[in-house]
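Below is a structure I'd like to ask you about.
All protein chains but one are shown at their positions in the complex.
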Amino acid sequence: MAAEPIRETRTDNMMLNMGPSHPAMHGVIRIVVELDGETVVSSDTEIGYLHRAFEKEAENATYNQVFPYTDRLNYVSPIINNVGYALAVEKLLGLEVTERCKYIRVLMSEISRVCDHLTCIGASAMELGAMSAFLYMIEAREFLWELVEQVTGARLTIAYCRVGGVKADLPENFEQEVATRFQKVREVLKDVDGLLTRNRIFIERMDGVGVISKEEAIDYSFTGPMLRGCGVPYDVRKANPYLVYDQVSFEVPTQTGCDNYSRYLVRMAEIVQSMRIVEQCFPKMPKGPINVDHAGNVMEPADMVDTAKIGKTHDLPLIQLELSPNLEGLEKKQHREVMAPDKGVVLPAKNDTYGNIEGLMNHFMLIMEGWGIQPPVGEVYQAVEGANGELGYYVVSDGMDKPYRVRVRPPCFAFVAGLHKMIDGGMIADVIPTFGSINMIAGELDR
Amino acid sequence: MGVSDFFTSKLDHIVGWARKYSIFQYPFVTACCGMEYMATACSHYDVDRFGAGLPRFSPRQSDVLFVVGTISHKMAPVLRTIYDQMCEPKWVVAFGVCTCTGGFYDNYSTVQGIDTVIPVDVYIPGCPPRPETVLDGLIRLQDKIQHQKR
Partner (left out) sequence: MSETTSVTPESTSSQPPAESLVLRKLRERFPDRVLETHTHRGDATAVVPRDAAHEIFRFLKEDEDLSFEMLTDLTAVDYLKMKKSPRFEVVYHLYSLTHNHRVRIKIPVTEAQPEVDSIVSFWSIANWYEREVWDMFGIRFRGHPDLRRILLYEEFKGHPLRKDYPKNKRQPLVTAKM
């Protein structure tokens, strides 16, 4: 018996509130969708739930104090944020960092990018029910975080860069460590590739979903994997090479599907490219003093200060200082390699700070409020390729020791602004994979 | 001590023991700490060993509210609503220094510690806390649940 159509049913559209606290809204965002049945008629996105006033804080901190705040912008790939800000300030100063430092920055940025893509793919797979892929990816990320920890001393919020250099040199045997960890990461990637790339459920949820045309993507200033998933090979590392990206070979993967599945494929291919860059860096990097045999006595910093107090300073600069583990990689010989030779910007090596009056004065001059790094009056815009796309820093200096204005151009601000283009007209369940594929990071979205 | 007192204190002990190993947590994840929360929850550190492996994304079904990450003034009413929706008995864990005190964000938009909005049972410091610190905080919470007067 055919069912009679129920004429009395009300057919008003329904407003549904997704977020701000929703399991699939990584971070905090609120999407208000208007539903007709299960179809999204229109949507409105509200952001700002994680507004932490980065730009105001940066105006009230000295140039080097801004680094910890930049870590917390895109907290999945903090090193790239560090590098972007450091490059912007160095551009303002007209300062060039050392060759080894450039390679270290590139290498660490790419490790960071791999972490970011692993998290993004893992989380969006989990939201589609593929919990195992998430667990694998997070495990792989854990291997890389151990690498990051060896270099920077922290897992996540690392504050590794300084204006004019990096905090410390790479540890010993880092190349071997990278090789073993990458081996594990590659195994995980192979597993995940097998689990997802040809998985019919995964493809049906991702393929042809969250489509945005190339023209619209450009109109909304999409960059990074989102734009490359629309077939535009725009990558800041190729278009405006910074650091040593013009000296390593890598490809810019693109896909033409303009949908979630294309973005997934682009990210998977980028992980491979990033690991390729890291491996190229080691043979090209100028040999640091890591392999140099340190001759001479080893002295505790406190002893060195005492010796200096009684006037025995003439041979102190030659003595190797035993630094606390926190300062490992910043001994005097390494300092030369990773920091630019500019006394007005870079803190002196700890040997000099503890060992002689010039070093101590130099240190004080840079630390004291109202002194420090004072770039000339001016403004610069520096873009780097963040994990999500073009990450730009616009820094204005008034000639004082604090930045007058720091503006971040967060890549995912554009994606979230264009989100309604991707979800309107689709099904409510498709909001989740689309939102997962844009990899929104609330820290950089709301700043 | 009478016989009835003996039984009620034993019963309290058993109830506390049962509760502390069946923590259904609501992860109120907002920011960077969420990355470490994920790391703690996944296989490497495995929070399941402490009976807290199953996050519930509905406040009605959860006992412990994990407030993970900075709370802004725009977010504070949402946090309050979530807290009010949870059923008794409930506990709150402030995960990371931003939730404890506001951390180094001392500005117009950031709540200076979530205890200005909701009561807190355990504070886990760190920016973000390492997974070991998180597990330590979880053990302290279990201890508190075990010895809580009912």
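Read from first to last, the chains carry the letters A and B; within each, the first residue is number 1.
The rule is short, and it goes like this: a contact is a pair of C-beta atoms (placed from the backbone, for glycine too) under 8 Å apart; a residue touches a chain by one contact, two chains touch by 3 or more.
Please read these numbers as outputs of a predicted model, since none were measured by experiment.
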Visible chains that the absent chain touches, using the contact criterion stated earlier: A, B
Of A:33, A:380 or A:422, the one touching the omitted chain in the full complex: A:380
Contact residue for the chain not shown (choose from A:16, A:195 or A:417): A:417
Contact partner of the left-out chain, one of A:229, A:257 or A:392: A:392
Missing-partner contacts on chain A, residue numbers: 47-48, 51, 53, 55-57, 60, 87, 90-92, 94-96, 216, 218-221, 232, 234, 239-243, 246, 377-381, 383, 390, 392, 394, 396, 398, 404-405, 407, 409, 413-414, 417-418, 446-447
Residues from chain B at the interface with the omitted partner, ascending: 73-74, 76-77, 80, 106-109, 111-112, 115-119
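Note that only the chains that are shown with their structure count from here on.
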Interchain centroid distance [CA atoms averaged], chain A/chain B, Å: 29
Touch list for chain B against partner chain A, complex: 28-32, 34-36, 38-39, 42-44, 55, 57, 69-70, 72, 74-75, 78, 82, 104-105, 107-110, 127-128, 130
Residue numbers on chain A that touch chain B, as the complex places them: 20-23, 26-28, 48-53, 56-57, 68-69, 71-72, 75-76, 119, 134-135, 138-139, 141-142, 145, 155-157, 442-443, 446
